[in-house]
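Every protein chain except one is present and positioned as in the full complex.
The first chain written gets the first letter, and so on, giving A, B, C, D and E; residue counts start at 1 in each chain.
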Amino acid sequence: MNTLIIGLPKGSLQEATFLLMRKAGFAFTVNARSYIPSGDDPALEARLIRAQEISRYVELGLLDAGITGYDWIMENDSKVIEVADLLYAKQGLRKVRWVLAVPEDSPIRRVADLQGKRIATEAVGLTRRFLERRGVRAQIEFSWGATEVKAPSLVDAIMELTETGSSLKANNLRILETVLESTTKLVANPAAWKVRWKRAKIEQIAMLLQGALLAETRVLLKMNARRRDLKGIVKVLPALHAPTLNPLSSRGWIAVESVVEAASVRDLMPRLKAAGAEGIIEIPINKIIP
Amino acid sequence: MNTLIIGLPKGSLQEATFLLMRKAGFAFTVNARSYIPSGDDPALEARLIRAQEISRYVELGLLDAGITGYDWIMENDSKVIEVADLLYAKQGLRKVRWVLAVPEDSPIRRVADLQGKRIATEAVGLTRRFLERRGVRAQIEFSWGATEVKAPSLVDAIMELTETGSSLKANNLRILETVLESTTKLVANPAAWKVRWKRAKIEQIAMLLQGALLAETRVLLKMNARRRDLKGIVKVLPALHAPTLNPLSSRGWIAVESVVEAASVRDLMPRLKAAGAEGIIEIPINKIIP
Amino acid sequence: MNTLIIGLPKGSLQEATFLLMRKAGFAFTVNARSYIPSGDDPALEARLIRAQEISRYVELGLLDAGITGYDWIMENDSKVIEVADLLYAKQGLRKVRWVLAVPEDSPIRRVADLQGKRIATEAVGLTRRFLERRGVRAQIEFSWGATEVKAPSLVDAIMELTETGSSLKANNLRILETVLESTTKLVANPAAWKVRWKRAKIEQIAMLLQGALLAETRVLLKMNARRRDLKGIVKVLPALHAPTLNPLSSRGWIAVESVVEAASVRDLMPRLKAAGAEGIIEIPINKIIP
Amino acid sequence: MNTLIIGLPKGSLQEATFLLMRKAGFAFTVNARSYIPSGDDPALEARLIRAQEISRYVELGLLDAGITGYDWIMENDSKVIEVADLLYAKQGLRKVRWVLAVPEDSPIRRVADLQGKRIATEAVGLTRRFLERRGVRAQIEFSWGATEVKAPSLVDAIMELTETGSSLKANNLRILETVLESTTKLVANPAAWKVRWKRAKIEQIAMLLQGALLAETRVLLKMNARRRDLKGIVKVLPALHAPTLNPLSSRGWIAVESVVEAASVRDLMPRLKAAGAEGIIEIPINKIIP
Amino acid sequence: MNTLIIGLPKGSLQEATFLLMRKAGFAFTVNARSYIPSGDDPALEARLIRAQEISRYVELGLLDAGITGYDWIMENDSKVIEVADLLYAKQGLRKVRWVLAVPEDSPIRRVADLQGKRIATEAVGLTRRFLERRGVRAQIEFSWGATEVKAPSLVDAIMELTETGSSLKANNLRILETVLESTTKLVANPAAWKVRWKRAKIEQIAMLLQGALLAETRVLLKMNARRRDLKGIVKVLPALHAPTLNPLSSRGWIAVESVVEAASVRDLMPRLKAAGAEGIIEIPINKIIP
Partner (left out) sequence: MNTLIIGLPKGSLQEATFLLMRKAGFAFTVNARSYIPSGDDPALEARLIRAQEISRYVELGLLDAGITGYDWIMENDSKVIEVADLLYAKQGLRKVRWVLAVPEDSPIRRVADLQGKRIATEAVGLTRRFLERRGVRAQIEFSWGATEVKAPSLVDAIMELTETGSSLKANNLRILETVLESTTKLVANPAAWKVRWKRAKIEQIAMLLQGALLAETRVLLKMNARRRDLKGIVKVLPALHAPTLNPLSSRGWIAVESVVEAASVRDLMPRLKAAGAEGIIEIPINKIIP
């Protein structure tokens, strides 16, 4: 059987990625001391690798595909196909940002003021290329971690990842500029992408990951409506996807179903009831393919 | 934007309340060291306050609404609007009771025997008013906790909260009389209740909380039935809410759906099958607005 | 009221069994230091007993029914009615095996080579009867646990339970032969099985346990289809259970619902979409009675 | 046998108190659901009671002695004998303070500015008496906890316990004035103090508690010295307690031993070595009676 | 190098045994999935085996020595040398007892009343031999655990281990008779005991284990005394071991040292101080060889 090799990120994104893969229908179990998780799909093998390195090995063709951050693809300057954008991160469903930051009371106000300064970062390549584009020369040093505590006593500025900004704030740092916004990506090796069965497998994974991600913020609403109230009820429901209407045995009654954003239910339910809907129920969803 | 301020109970009811609010559609996250949980609805702000104090601050108007126990509303003798009864407590979906209790082998047999005795309680006001109504004079002292271990060595009787009675039993205490039955309430400040948008917001919260609570004990049953078996099947289903009947493409077949009590399913399923239902499935529900 | 007594397995199967019973509709709570879990069905009482002993007490009639492994029924050689096969074990939904095993580098290659050797096992009866059937005489000693580390320093071979084989492998043991495959069983006392109400209750439990087990590997797929695509879509869906087809208000559209294996969804969804299905959603199921 | 009854504080001081009692030679074990810890001295029984209440029950004579905070003795205005000062608190060996505090940006600058304001506190009696002495009238309300988050939204000021000040700082509160400094005390009932055997037992407890507390900050230093270096070495050692000098078999050598503060060792050792001491060793101590 | 093989008990005694061995000077580390702990003495190898089985393998000579309970030596009727008595058990330094017990309200009052009854136990051999000596015939069945909950619903009586009696009490069981008192033993294989170096090694282990056990309940008291007070001070100290007296440089002063029971210190210290001792300090001890 043909088997695709995919790189999954070890470390901070690991738990969220494995959970999402499981929701998508691919259950992998990590074995202690092994970097090959055991899975339930004979057509798909995984390798557990640091997010920082995945795009490098996808580019080299040692992996057919991989899930990693856009930031590390850029840092490594890897030639890979970006198949799908997966909007999740370790703390929830949102983008992360790489920012240049300085201490609150630093005289540095703009990127140009970094000329000749010392900057610590885990993303030396990203930082170097960004400053070059801005015509700024600075001493960029690799940071092994805990970068946000280094300014001002050890360096003048840092280039660091932030999800909510709370760690920067807690360390009294001021954002100078956002250098890069990043989301998680499903990427493929260009040669693998040209192989028919590999591409089909990668596209299947992309479709199911997106279907599982979408379902995390959606629910199914079901309700019964009198035919005469139907128009008002349908108007309340989001216009994008037409609700499914289904005539019931009781004359004059229609069953209405609609997939809606979970966060909108608190507003929809009172309005649907006011519009005449009865027996409104909300049901959880595992996956959606629109 | 108009923003309503609601008090949520810190402590023993906290986890259950936040879970219920989340199910209702209002997700709040508690921040360490802050009493202002962060939420996802710009029209609703929460304050985390001891259940014992919430009705006091709702009465003063420092909160527009609050979720607290009926017992503490009574203890504080607060003038508030009781908007909704929410039947849950820290150990499950049931009422709690305040009881006067004495050691198993105490000579005290009735409330009248408490004349001149010493009683420990966290609810001094409730106890005083109850005994006054019964014409009993006693020395009531405030207990900082662990009240149930104080009798008989430190006091003659206690007035204490009990959910299952197991703590009283474990301490060899005998219940003299139930003074108050209490459930959780959604309450509102009377002035706030008269403001149109505040009342609308409070009513929305009440509807969704009750919808989420109801859904905890309900599931959706779906099955297919031959038209000739329909009458028998419908008879098995609870009479209150008529099931939704839906003619299928296969001639002579009807899809039947009904929301039923989860606890009744173990009895319904065998009877529905016996009555001819096929493909019976049980599906979880997040919320119900009847 | 008539009350049935059922034995539930204490120990490694306990958590999985209580979870399954709860899904089936029978919620039991274990009390510390008591072997009588408290339940929510007045017609059913449970006793918490080691899986090794349950069939013995069902045979004696001290329990009307019990959930235990086929292996221990055999080990105890108990005369009980096997009512239902419940395919689950402590690590998942699969069979377990009892195997005779020896160290990787042992000269013992076949069962016959065990003649005159010393064998450690927790299942002395099973082992003795198996070897007798094969005409092999060996010294079988009862093992109090950690059997897999005993060969070769303390015994020549072991007879041990294995679910995935990983523990045998980690101890450098080679399987000689599988002696018994075992699954979990619902068993009944023969006399109880003849009492009408007892049998009805046991059958109800069997139906619901199987309905809950089945639902663990099934989901509900819903989608909308144009009438002209229907045939192609139905062909993709598993043939066993015909999907439920339901004409919608929109002319020419049909709602299609089908219960399918969860593990097949990753393959079905892309093919259903390719066949023209729209708005495909996957919904979790608690129970199924086919 | 005569048995003394002592109250030990349940809650935040509990762990530190039980540890200290154990070091002093009185091992008590807390039993779940009982307020009578089991001990190893037949002449001493303990009762586990909230620190807030202990002085009240010592005053009433229901306890012969108790360990509690000076603050709660004052709050309860209890007539008890203060037998010993025990300098420990839940976070270490130091005093705690009750302070009046207001939000950082409050216009209230002095105690006098509290006139007519609302103050939340767990120590209503302390606060009332303090403000009366200052001629300030304010509305003091009992706080059930989390007092430090209540200002400014619910009250104007708080009166609260602080050990390190970090909780006040984290809540942006400014200390107005320290109302009371408090340490832990061993107290006795005045009548019990007059009974010869009770007083002897209480004094024994006091001596051993103080001996154990003292030993927490002391170590034994041992070293060998040539007689000619002795004077210089002794000068380095703290003057308070003369070191023990012990002639050795080797002519001209003296063994020197001294109990010193553990925190001073890092400075003493280099200086002792420089003064000629050899084989300096530091040994832990369990108890000291000077 | 000659290497002795010792069996150490896996399970309930494991942690206490490894801790004691470490105190005695033999540090072993348990490796997951291996039954051979790694140690720091090339002359001593350990095997981790259930306490129930150790004496069996010592008797067979597969182990030279072992640490196990006297009860299991008796149950297995093993021919081994009892080298040393080690007074410890999983809950502390005391003996455990095997008792015959019946439900509180059972009509069985004496051992003789067990005639014809059913008894559950983990120690079938012990029970059978005890009853034979008493001339009682009963049906004894092996219990896989949780024996104490089986009476009266599944058996008439149990034979069970008890350390504090609390588990029996919690299950409403009444002790009929104590069958065996048991402590932990160091045992040796009779042939190994005759080999000079093996016996020397086993005796070294015995001496150090007893030295470490003894030190757990002893401390060193040191104090200074004036020569004139010496006689009074020495009288206070336990007579068994004469204290070490050491003349100090200061004329007329003596340093006094004595190893005493830790539990006696709370009484000794006040009396020593009253007798004139100064600078009394208590110092912990790791091992004692008297």
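Note that in this section a contact is a pair of C-beta atoms (placed from the backbone, for glycine too) under 8 Å apart; a residue touches a chain by one contact, two chains touch by 3 or more.
Not measured: the values here are computed from a predicted model.
> List the neighbours, among the chains on screen, of the chain that has been left out.
A, D, E
> Thinking of the whole complex, not just what is shown, which of D:19, D:60 or D:248 touches the missing chain?
D:248
> With the missing chain put back, one of A:50, A:241 or A:271 would touch it. Which one?
Here the residue in touch with the unshown chain is A:50.
> Residues on chain E that touch the omitted chain in the whole complex?
24-26, 40-41, 203-204, 207-208, 211, 215, 220, 241-242, 244-247, 254, 259, 283-290
> Across the whole complex, list the residues on chain A that are touched by the chain not included here.
10-11, 33-35, 47-50, 52-53, 57, 62, 141, 143-146, 149-150, 153-154, 167, 170-171
> Could I get the residues of chain D that touch the absent chain, sorted low to high?
219, 224, 246-250, 255, 262-263, 265-266, 269-270, 272-273, 277-284
To be clear about the criterion, only the chains that are shown with their structure count from here on.
> Just to be sure I understand the contacts, which chains border both chain D and chain C?
B, E
> Quick one: which chain's Cα centre is the longest way from chain D's?
The chain farthest from chain D, judged by C-alpha centres, is C.
> Rounded to the nearest 5 degrees, how far is chain A rotated relative to chain C when their C-alpha atoms are superposed?
The rotation relating chain A to chain C comes to 120 degrees.
> Of all the other chains, whose mean CA position lies farthest from chain B?
E
> How many Å are there between the centre of chain D and the centre of chain E, using C-alpha atoms for each centre?
38
> Could you give the separation in Å between the centres of chain B and chain E, each centre being the mean of its C-alpha atoms?
Spacing between the chain centres: roughly 53 Å.
> If you look at chain A, which of its residues touch at least two other chains?
246-247, 283-284, in rising order.
> Take each protein chain as a node, join two nodes whenever their chains touch, and name the resulting shape: line, ring, star, complete or other.
Contact pattern: none of line, ring, star or complete.
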